[in-house]
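== chain A ==
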Amino acid sequence: MSVETHDIYMVAAGLVFAVGLGGVFLCRHFFRKIIATKMLGAAAFLLLVSVSRRDALDAPDPVPHAMVITGIVVAVSASAFALALARRIRAETGQSTFEEGDAP
Partner candidate 1 sequence: MSGADILFDFLLAALLVLLAWRALAAPQLYQAAIFFIAFGLAMALAWTRMNAPDVALAEAAIGAGLLGVLLIDSLAAFTRGRERGEAGSKHCADEGTRARPMPRVSQAVVAAAGVVFAAVWVTAILRMPEGGGLTAIAGAAMPESGVAHPVTAVLLNFRGYDTWLEVGVLLLAMLGIFCAVGKTGFEREQRPAHIDPLINWLVRFLVPLMVLVSGYILWLGKTAPGGAFQSGVILGAAGILLRIAGFRTFGRLPVWAWKTGLVFGFAVFLAVGAAALPAGRSFLEYPAETAGAWILIVETACALSIGFTLLAFFVCLNAAGGCDGPRQPNRTN
Partner candidate 2 sequence: MSPADWATFALGAIGAFFFLGGTLGLLRFPDLFSRLHALTKADNLGLGFIVAGLLFQTGSVAVGLKLILIWGLALFASSTACYAIGRHALTRSGTATGEEAENERS
């Protein structure tokens, strides 16, 4: 079988998802956890569009594209909310991880 553009990005989406999933668990700082969550979302979007590209090589499939545009905006507003929460936690407790006793 020949390798096509969408095959490469499907695999890349899997790898980015794995990296992001590891990050959600392994990173402790809120800042990195938020970035890791954002990467999970990016990987899911990448998979969605690359699969649709495989099925519709001549004309792009507009439905996944529209869903991903919507998704990007939702993901960013969720990240902004998460940042606000993390900053509030930091301001209240001095902590920037979920663990006890990391305050200065």
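Going forward, a residue touches a chain if its C-beta (ideal position, glycine included) is under 8 Å from a C-beta of that chain, and two chains touch if they have at least 3 such contacts; residues count from 1.
How were these candidates chosen? In short, all candidates are chains of the complex that A comes from, given by their letters.
The structure displayed is predicted, hence computed values, not measured ones.
Chemist: Going by the C-beta definition already given, which one of 1 or 2 is in contact with chain A within this complex?
Modeler: 1
Chemist: For the complex, which residues does chain A have touching candidate 1?
Modeler: The contact residues of chain A facing candidate 1 are 2-23, 25-32, 35-36, 38-39, 42, 45-46, 49-56, 59-63, 65-70, 72-81, 83-88, 90-91, 94, 96-97, 99, 102-104.
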